[in-house]
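Missing here: one protein chain of the complex. Every other protein chain is in place.
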Amino acid sequence: MSIHQKYKEDYLDQFKDRPYERNVMKKGSSDSPEEECGIFGLYSENEIDTFSLSQFGLFALQHRGQEACGISVMKDGKIVNLKEEGLVLDFFKTIREPSNFMGNSVIGHTRYTTAGDKKKYNFQPFYAKNEYDQIILSIAHNGNLTNAQELKTELEAEGVVFRATSDSEVILRLIQKHLDLGLRAAIKTTMEKIEGAYSVVGMTRNKFFAFRDFNGIRPLVLGAIDEKTFVCASESVALDAIGAQYVRDILPGEIVYTSENESGLKSFMVKENCINKICSFEYIYFARPDSILENINVHEIREKSGEKIWEQAPVEADIVIGVPDSGVPAAIGFSKASGIPFRPVLIKNRYIGRSFIVPTQEMRERIVNLKLNPIVSEIKGKRVVIIDDSVVRGTTAKRLVKILRDCGVKEIHFRSVSPPIIAPCYLGIDTPSKDELISANMTVDELKDYLGVDSLEFLSVENLKGILGSPNHCFGCFTEIYPVKRGEESVLF
Amino acid sequence: MSIHQKYKEDYLDQFKDRPYERNVMKKGSSDSPEEECGIFGLYSENEIDTFSLSQFGLFALQHRGQEACGISVMKDGKIVNLKEEGLVLDFFKTIREPSNFMGNSVIGHTRYTTAGDKKKYNFQPFYAKNEYDQIILSIAHNGNLTNAQELKTELEAEGVVFRATSDSEVILRLIQKHLDLGLRAAIKTTMEKIEGAYSVVGMTRNKFFAFRDFNGIRPLVLGAIDEKTFVCASESVALDAIGAQYVRDILPGEIVYTSENESGLKSFMVKENCINKICSFEYIYFARPDSILENINVHEIREKSGEKIWEQAPVEADIVIGVPDSGVPAAIGFSKASGIPFRPVLIKNRYIGRSFIVPTQEMRERIVNLKLNPIVSEIKGKRVVIIDDSVVRGTTAKRLVKILRDCGVKEIHFRSVSPPIIAPCYLGIDTPSKDELISANMTVDELKDYLGVDSLEFLSVENLKGILGSPNHCFGCFTEIYPVKRGEESVLF
Amino acid sequence: MSIHQKYKEDYLDQFKDRPYERNVMKKGSSDSPEEECGIFGLYSENEIDTFSLSQFGLFALQHRGQEACGISVMKDGKIVNLKEEGLVLDFFKTIREPSNFMGNSVIGHTRYTTAGDKKKYNFQPFYAKNEYDQIILSIAHNGNLTNAQELKTELEAEGVVFRATSDSEVILRLIQKHLDLGLRAAIKTTMEKIEGAYSVVGMTRNKFFAFRDFNGIRPLVLGAIDEKTFVCASESVALDAIGAQYVRDILPGEIVYTSENESGLKSFMVKENCINKICSFEYIYFARPDSILENINVHEIREKSGEKIWEQAPVEADIVIGVPDSGVPAAIGFSKASGIPFRPVLIKNRYIGRSFIVPTQEMRERIVNLKLNPIVSEIKGKRVVIIDDSVVRGTTAKRLVKILRDCGVKEIHFRSVSPPIIAPCYLGIDTPSKDELISANMTVDELKDYLGVDSLEFLSVENLKGILGSPNHCFGCFTEIYPVKRGEESVLF
Partner (left out) sequence: MSIHQKYKEDYLDQFKDRPYERNVMKKGSSDSPEEECGIFGLYSENEIDTFSLSQFGLFALQHRGQEACGISVMKDGKIVNLKEEGLVLDFFKTIREPSNFMGNSVIGHTRYTTAGDKKKYNFQPFYAKNEYDQIILSIAHNGNLTNAQELKTELEAEGVVFRATSDSEVILRLIQKHLDLGLRAAIKTTMEKIEGAYSVVGMTRNKFFAFRDFNGIRPLVLGAIDEKTFVCASESVALDAIGAQYVRDILPGEIVYTSENESGLKSFMVKENCINKICSFEYIYFARPDSILENINVHEIREKSGEKIWEQAPVEADIVIGVPDSGVPAAIGFSKASGIPFRPVLIKNRYIGRSFIVPTQEMRERIVNLKLNPIVSEIKGKRVVIIDDSVVRGTTAKRLVKILRDCGVKEIHFRSVSPPIIAPCYLGIDTPSKDELISANMTVDELKDYLGVDSLEFLSVENLKGILGSPNHCFGCFTEIYPVKRGEESVLF
């Protein structure tokens, strides 16, 4: 779930017009929602149940996207594709003949999107056909290109027809265009043309491949089940789910691929010595706590962020509460460092993810506790530290403060274990535009007053870098300094 | 989610034949799944958005049943009924004209069921029609009757036609049969005939009512939004969700009802001085932690159960882990009492609730971490206390122990914060039959060996009574002593 | 197919707004399309394939209504009902378990309607349920009541709920209301209250019945397959279709019915010595030519009408053409009487019955030959007598004249073998209102000029009476003298 999505799920917001849908491809007619998605790819020279393995792997990545799911399967020299709106397990139930989906390779995608264009042609994996209606190439992409519109215009001038509104199709069509150079060269040429964030898995009718952009912005890990069975996935939890061993992360600028004649997976560096600048927000919010990305344990980062914010901004209080789910490990870290007891007293309704229909204005104002309900007796009269992973537009925080105040909390000390978000992401995360990011429009002091809390602190960028152990991640949304130059259209933000 | 449901969700079990579906009405041809469900009822003399209020209220009770949802609405002297398979919010989206569902009263039901009979005629609220096809009576029921088959046979002999396989229809038809005595008398007569556990909300075309069995086995709370707007619901969280104030619990043997001529809600005691014997498992597992039942805070009971099991069976260990979600508060209580640090290192995939389709045997054996995945680095080499709310058939516990052992855990000390379950419930909870309840078939020592743990302890019934502060709850599944005599057919268990 | 329907099918008319939908129940909110329908009923004490028999019987009545079809079947003391939009054979294909529809009795209905209200609740057979949702009474009706609104208002005041917009439901509810008097008495009471045209077949859970209004306006014949198997149907062709022998027509004012204890069909005269005044238009247009109604062969009447119009208005001509299908027998009679050769040179597209969608005005004017196309070589330069069954609004005739003129016909002598239609029917036939009936608004001479023909003649009422052999039929649409007084609302026409 993206920041934006999280934001949207605030109960009241759904009833407003949404002026904040953002579109990188502003110049074109296309509507390109940016996506935070999960991808999964598997190749085996053995006979293997790719149906079950992709089901398990994608299920483990379900948190990266709940709108739609799809797979392409290579079997007997043919590619079959299926994709449907809905959750992973529901998608797999729509497959009537699992045996038709057990081939040598499978790629899969679980899609998150912000709004509107829930058309099947935007679901992934994408595919290209030959003139006899046979699929010859299929890819699944996580990320966002910054020069998609430019490339699209060029390709359209050459007669290429685009069906989807997603920039992922630009990658597909570029590889397709250069396919007669050979697969590896076609991917290389494509990577040299496209800019932005992309982790991709794909297949032709007899080859499997995966590649990652020059900054490694979106994650992509490599694993193996046996010496003839390889897996690529957005997060290591997908490897755990299928009993695969983690091998390493795919390198920035690397293509891994199979060949027709030789066994095993080959590697080719399109560009050597790229520096990995993986998105820091993957650790703060997106990735599952049990994932390991670039050798860093996500849960550990979250606990440390709680410890660090205590160091950075200590406070006297009776209890510490984490906003479920991603604020909880930080709250436990804070408790450990401070000695202030952690209390799990903010209860989240587990059946969220679907919107409410609320016909009357009166009702919109009444509902405050639907998604988070406090255990009043535990917090009444107490001095409370409340820890959340981030503050985006500020409405969730404001509402939470109201809930706590209504329970008779004595003091509220709000801690965000990420720095203030001052700029939108255009590398694969769907965030509101700048004028809606509250930290882009208020100082911390102003925000403290706006929220009505007794103290407010954000983890500093320096402290975040310290925890992550490197200054090389992408911190664009906190610093407005991005590893990739923005496309022209981004000026419009 | 019931014990059974939880049990069923064990990853491997789904692939076995399920011999354990239980049916109280063994003598008849009907298939009566027992249900643990959520009910909600609202009556107002004001013009009020009953559509939104019932949506919010039922959403807060979603954890009590996810199979189907339905409502009956009283509007302009007519009753309209809608019910569909699926979750609460999805159900409400199927309503095209919300304004048609804003009347003076609404009753709703969210249904859990074990198996098979997902026919619409088993969804609630149930209703009775007159000869012109108009609904004149509608009820929603949580619980299970012990003399349903007997009463059904009697009524059928009188010409009554049953459409559903649920015992709830017996309640409906009995009230319908006696309706010409007046509503209150009809309910009284019905309560005097039926035996077992029942919390019921209902309506005629101009009256609202709710009633609870003589032991108050299933919960039912009363709240108010204003002096002309009353709410009854299975748990207090439904009151929180709609901004209603908690008034009190409906008493065992009490009918509350509205009348045509006078304003307000009236109360009538069918039987005076009943002793409340609410199900103890509601506190242990079913109810939401932020609910308050019979003036007892559920979360508090769970934390105390962790503290108490420490007192009852202390152990030296490095960390304490709770099995999410219901084992977590107990683990925190255990940590607090023992000083052993609590670590949230067992990660639950939040998208469970849907079954996997696994065509090959090989795959069934490979999947172990799909629903619970540990953070290996946190537990490797450690002495671990693992706390779960209960042990039913033992398969989940056994699998969990295997996961932990595979991660290199040094010692495993398993604690169940409920006593051993030695007998099935037949008062509204769907449990496996006795021969499948592992504690009915093994001593604690045998079970310790079977699970392969270093120590194993169950909270004693005495300690559970101590925490709950009263010996008057139903502890039937722990003691085989029930507050209601079993029906004849129950002998068959 | 009614006059109106036929009228509507004129190619151009469909593209105009239709201001002429008529509603007898003008005072109420209900929209009561009058229907010309086919009904069928069968009762047997033998085990018999009522599924097939009702299929064949209704198929033979398909020409009386193509909008919807339905049946009620009495089997093992229960009544099952099915009805669907569409043709008879398509309807029967929707029945999955034919054996469930083989009982002791079946009633069926094939429905024609004019417009709009294609809701299932208007399809027949209608049925009434008891409070346990079981069907206890079902009827199928052909005709139209003149005091339906009055009776409906009365019944509604007593609490009866009407679901359909058809006056047929009034008959159902009246019988239901009086059912505790016994079935025969309930029907008698109903017949004494309702006024208008009605042929009805029906059933309770153990009895079959049929009855006909005091004037016998709509047809209803009685047949037998064997001495324990009786059939009632709108036309004798339904008897032919199932191998039943024609016995006699049901008498005006007669009820036929079965009883629980005795075998065979009983008869009861609600009113003795009623004079049969069957609709004369059944012979002219509605009934199939191979039907025998009241002992009169329909085909014979049609041929005789051609002979008679020759006698009434002889003319010199080269060929005589009938407008297919109902004008053809008259043309052959005309040819026989006159010696002028009959030529089948107006070709009808057999796939009519569905409307065209014509988005542009230009196209609407181009299409003239879609439904009737002449064989030009056969008529060019000829003097032609063209014979049609009737003239309603005049548009079909006008268009046909244009088609013939465009082919170079030398003279056109138009003959209608029914008298001028000067008034609407309100006894079961759907006709336009008076201001749209061209003969109500023009003299024959004016009409001759309007159509642009060389001569124009209508069969006189006297001659029609002569052919039919009796002055006792209903000739209301030709004379404005009806056998039943109009309801108050009819004044509005």
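Residue numbering begins at 1 within each chain, and the chains themselves are lettered A, B and C in the order written.
The rule is simple: a residue touches a chain if its C-beta (ideal position, glycine included) is under 8 Å from a C-beta of that chain, and two chains touch if they have at least 3 such contacts.
In this text, all values refer to a predicted model and were calculated from it rather than measured experimentally.
**Student:** Touched by the hidden chain, which of the shown chains?
**Tutor:** A, C
**Student:** Out of C:Ile39, C:Leu87 or C:Leu404, which touches the unshown chain?
**Tutor:** If we include the chain that is not displayed, C:Leu87 is the one touching it.
**Student:** Given that one chain is not shown, which residue among C:Leu42, C:Ile71, C:Ile242 or C:Val391 touches it?
**Tutor:** C:Ile242
**Student:** Given that one chain is not shown, which residue among C:Thr153, C:Gln245, C:Ser355 or C:Thr443 touches it?
**Tutor:** For the chain that is not drawn, the touching residue is C:Ser355.
**Student:** At which residues does chain A meet the chain that is not included here?
**Tutor:** Residue positions of chain A that touch the missing chain: 128-134, 159-161, 163, 176.
**Student:** Under the stated touch rule, tell me which residues of chain C contact the chain that is not displayed.
**Tutor:** These residues of chain C touch the chain that is not shown: 49, 51-53, 55-56, 59-60, 62-63, 66, 87-90, 92-93, 95, 98-99, 102, 237, 240-243, 288-290, 297, 299-300, 325, 328-329, 332, 336, 341-345, 347, 349-351, 354-360, 362-363, 366-370, 373-375, 377-378.
Please note the rule applied: only the chains that are shown with their structure count from here on.
**Student:** Along touching chains only, what is the step distance from chain A to chain C?
**Tutor:** Minimal hop count between chain A and chain C: 2.
**Student:** I'd like the Å distance between the centres of chain A and chain B, where a centre is the mean of that chain's Cα atoms.
**Tutor:** From the centre of chain A to the centre of chain B is 35 Å.
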